[in-house]
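Heads up, one of the protein chains got dropped from this complex, but the rest are sitting where they should.
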Amino acid sequence: MDDWNVVHGMKSMKAWVLGDPGQLSLINKPVPAPGVAEVLVRVDATAICATDLEVISHGPPAMIGGEPPFNRNFTPGHEYMGTIVEVGPTVDEFVVGERVAVEIHAGCGRCERCRQGMYTSCLNYGRNYGEFNKGHRANGFTTDGGFAQYAVNHVNTLVRVPEHLSDEVATLIVTAGTAMYGLDVLGGLVAGESLVVTGAGPIGLSAVAVGKALGASPVILTDIVDSRLAVGRRVGADVVLNAATEPVVDAVRGLTRGLGVNLVFECSGAPNAVNDAIHMLKRGGRVCLGAFSNDPALVDVGYIVTNNIYLYGIRGEGQSAVRRAASLIAQKKLDPSPLHTHTFALDQLPTAIRYFREKVDGAIKVVIKPQEFRD
Amino acid sequence: MDDWNVVHGMKSMKAWVLGDPGQLSLINKPVPAPGVAEVLVRVDATAICATDLEVISHGPPAMIGGEPPFNRNFTPGHEYMGTIVEVGPTVDEFVVGERVAVEIHAGCGRCERCRQGMYTSCLNYGRNYGEFNKGHRANGFTTDGGFAQYAVNHVNTLVRVPEHLSDEVATLIVTAGTAMYGLDVLGGLVAGESLVVTGAGPIGLSAVAVGKALGASPVILTDIVDSRLAVGRRVGADVVLNAATEPVVDAVRGLTRGLGVNLVFECSGAPNAVNDAIHMLKRGGRVCLGAFSNDPALVDVGYIVTNNIYLYGIRGEGQSAVRRAASLIAQKKLDPSPLHTHTFALDQLPTAIRYFREKVDGAIKVVIKPQEFRD
Amino acid sequence: MDDWNVVHGMKSMKAWVLGDPGQLSLINKPVPAPGVAEVLVRVDATAICATDLEVISHGPPAMIGGEPPFNRNFTPGHEYMGTIVEVGPTVDEFVVGERVAVEIHAGCGRCERCRQGMYTSCLNYGRNYGEFNKGHRANGFTTDGGFAQYAVNHVNTLVRVPEHLSDEVATLIVTAGTAMYGLDVLGGLVAGESLVVTGAGPIGLSAVAVGKALGASPVILTDIVDSRLAVGRRVGADVVLNAATEPVVDAVRGLTRGLGVNLVFECSGAPNAVNDAIHMLKRGGRVCLGAFSNDPALVDVGYIVTNNIYLYGIRGEGQSAVRRAASLIAQKKLDPSPLHTHTFALDQLPTAIRYFREKVDGAIKVVIKPQEFRD
Partner (left out) sequence: MDDWNVVHGMKSMKAWVLGDPGQLSLINKPVPAPGVAEVLVRVDATAICATDLEVISHGPPAMIGGEPPFNRNFTPGHEYMGTIVEVGPTVDEFVVGERVAVEIHAGCGRCERCRQGMYTSCLNYGRNYGEFNKGHRANGFTTDGGFAQYAVNHVNTLVRVPEHLSDEVATLIVTAGTAMYGLDVLGGLVAGESLVVTGAGPIGLSAVAVGKALGASPVILTDIVDSRLAVGRRVGADVVLNAATEPVVDAVRGLTRGLGVNLVFECSGAPNAVNDAIHMLKRGGRVCLGAFSNDPALVDVGYIVTNNIYLYGIRGEGQSAVRRAASLIAQKKLDPSPLHTHTFALDQLPTAIRYFREKVDGAIKVVIKPQEFRD
């Protein structure tokens, strides 16, 4: 408990900051102070996500119509958890000492989408600067994130960590929330429904685990890497299919008496993924799109229309899905721990990123511990 | 009213039937008898739809996994209306003498989708033959349709025609129902929402009219033919944009302070239509896909995901939307009459098809009157 | 435009304030200053609502678990409109000079319900004071309202007034929004659905008008006062039934071949209203509860269960329904003007209240004009 007091008097912390695109430096930065409805979190673990690579090399993702001013000293990192060390004015939702995972998006609360509860689709995303600062925050995207020892966060982005979870695994709560959100938008009533998850990355594996926890049956996973498929089995896939060695659309139809499945959760971003997804579906089925590549994909639109197929792109982790995912984890109905493969200290971030990007040693989720240093 | 009695004793009628693909002949056929839950309809007007051309040249649309036996003597035509001249056993929903428009799809009532109320997505579509005849009917697709003097129909496909409507215009009730269905799946709460309709064919123009009747605002219509856009204005479009002469995505964004609209109803089937649609949308917006070309389209999937866009393919006219559209017409909130342009007699079907296909003389909806003959 | 400049330098305004329960005084008060995301509105017209009487005699409605501190100098009045005369920091959603109607509820933006978009059900309602002020505002309920010359409001509560609308009628926009919200929660797809509205007060009459604008058919209105039913006809009721002189449940079933209607919007608060509503319904129908008396009502729960009936209580005007209602008014599909019956000056509030409470001279909506004085 001592370190919390230390924080209050602390002047600086270690943080990775972005200079020019691709240039990360570990520097000393002032510890930020929480404002109204905010808390200060001591970051205990931060996972690396593919979007981090995008942020580091290209800037905040998904900006429309004009970029924010380039932010020297900006700290990326958006999959993190930690311990609350200070609460800002008006906060009684959380208390000092609680362990929390942190969602990315705190909506502005005043645009059309936020008024609808669609805070991850906030129309003021990126407008957290200047005269008309709308207060939107996207931790690690447009506001300082988790590759640092401390971070300020809005209470809306905080989710309590189940006690039995390690810090490293707790970084996967938000990923599980994204998977939960995807299943929500697919209709939510997944118990007893057939589900294909395409792509065995962190979101795909989480989709398998959440789908299984909610009773989807069967849960079929496709990927092109056998070791990933093996992890898929550990988190609950009933059937795994290696798309590199067999025609997965035919296989799925074969497993379903030619009818196809009710739901597909696309998490691969492969060039033909959307097309494969729709052809795996039963007439009247639904696809959630949770991944993408940078290139446009050829899509058989006629098949979508004549088969009454719905497709749902999901941005982040809306509808408080992270809180519900955390509840499943607390109930031990969901165990994301097989997804965590590697841990590094704060100063090892470049190595951690390399492990993640190059899938070194079977890396899936690579975590850094901002309070630790190798040297 | 005399002719109803005549029917009961009648032995034959005139009907167009399909032989080899593309071969239509006008022959004499027995008048069919209505079974349980069916009625016999004297067909008073039948409109031509693009799908008819597909049926005539290629067979029933949207078959998956094996075709039905080729049906010599099959009568196409699926947009028709008429007068009930006989009711089958157990029918008290309708009485002889009522004018009705006819929907395409009568679901099997026993598959997963029919149990959900998704009868246009019936999993037994096309299985209306042989030992395991599931009773599904798709008038003019898999069972005899409206290019004939009489047709048998299931009560589920019948919708009463508002009194003030001519026979010709009444063939447009089902088209209006398709537009209504599309707006339903977009969420239904369209009052006050901004809507773009792409493509000013019969469904697109109906989407403009229904959207306007339900209070969408503004309603923006795009097409590449000025005369069609002019009809769009007549049925209620607030803004029309000619895609041949201006960049419509930019124009739509310009009309919405850069944000984009909430809803797009894609009715053009143009190669870049889906891509244009998603880029016309506000983050968190929705697209209904009501048209398509035969070729796959390049789609910017990443934009869909990062903007939380939902896309809904619609098959036919589900959720009793036709009945609700008919109510709007009866209330004179919706007037599809500007879409009807030409009328021909039964024996003039080949000419009528040519007018429709080649858009002769500004043809939009071309109707034949099966009880009339030119000679 | 001059007066806006005056405001900036103005020190005080006239406002009615509440002392002890039931004690209203017209005093001078400082003009408040808008904060972040707020604007200052010059109040041009304020209508009187039954809830105002409740607020004045008993305090803020619907408090659960502990009252807020009694607020001397509190200004009631929650159905008002006016002109923006100053915008607070970060506001670019509105500009000075715009005419706006004002919704009651600005949610806290951080509770479970606000995160879902259910801002009228904010769990921090009433917590706009003290150390843990959550920022929730309910104009005229828990924060100063419209029986004054100026009021500060959050941008989320502002809706643009269609140009053709008088100030007096513009106070009815929010009432129309409540009716729209009720129809939304009933499923939204009301076109062609049969609807009974019970009770011809302002919300009931608005429900008739909005239901009719959206295509409900038939729209049946019940009340016990013929003059109110006559107004109901003016705003679109297809059938009116006087519950004092005929058995309305039987009448409704008689009008629907014994089946009952699909939707009932209960706006009377009569003791047997809920019971009547459920017995007017078709099996599988839905009731919106928009009114109530202070006494519990006897309800035939068995009928609800065995007929799969859903009932929806509505609090205020959620889901941005007010904005959509305003759009219908701007499109002239909806005209609330027959509901406005009387206008008074600011200092005549007690008289205005008496007219409203005692329905003097057929009063329905009684409006005061805060910028005007009789003397």
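Think of it as A, B and C in the order they're written, each chain with its own count starting at 1.
Criterion: a residue touches a chain if its C-beta (ideal position, glycine included) is under 8 Å from a C-beta of that chain, and two chains touch if they have at least 3 such contacts.
Predicted model, so just to flag it, every value in this text is computed and none were measured.
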| item | value |
| --- | --- |
| Which residue of A:Ala33, A:Val95, A:Leu189 or A:Ala244 touches the chain not shown here | A:Leu189 |
| Options C:Leu26, C:Leu53, C:Val96 or C:Leu123, residue touching the unrepresented chain | C:Leu123 |
| Residue of B:Gly59, B:Gly109 or B:Gly187 touching the missing chain in the full complex | B:Gly109 |
| Hidden-chain contact residue, picked from the options C:Ser166, C:Asn307 or C:Ser337 | C:Asn307 |
| For chain C, the residues touching the chain missing from this view | 61-62, 64-65, 112-113, 116, 118, 120-123, 125, 185, 258-259, 273-275, 282-284, 289-294, 296-302, 304-315, 318 |
| Chain A residues that touch the omitted chain in the full complex | 180, 184, 187-189, 191-193, 213-215, 217, 319, 323-328, 330-331, 333 |
| Interface residues of chain B (partner: the chain not displayed) | 37, 90-93, 109-110, 112, 114-119, 131-135, 154-156, 319-320 |
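Quick note on the criterion: only the chains that are shown with their structure count from here on.
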| item | value |
| --- | --- |
| Interchain contact steps from chain A to chain C (minimum; 1 if touching) | 1 |
| Chain B and chain C: spacing of chain centres that average the CA atoms, whole Å | 41 |
| Two or more partner chains touched - positions in chain A | 112, 116, 118 |
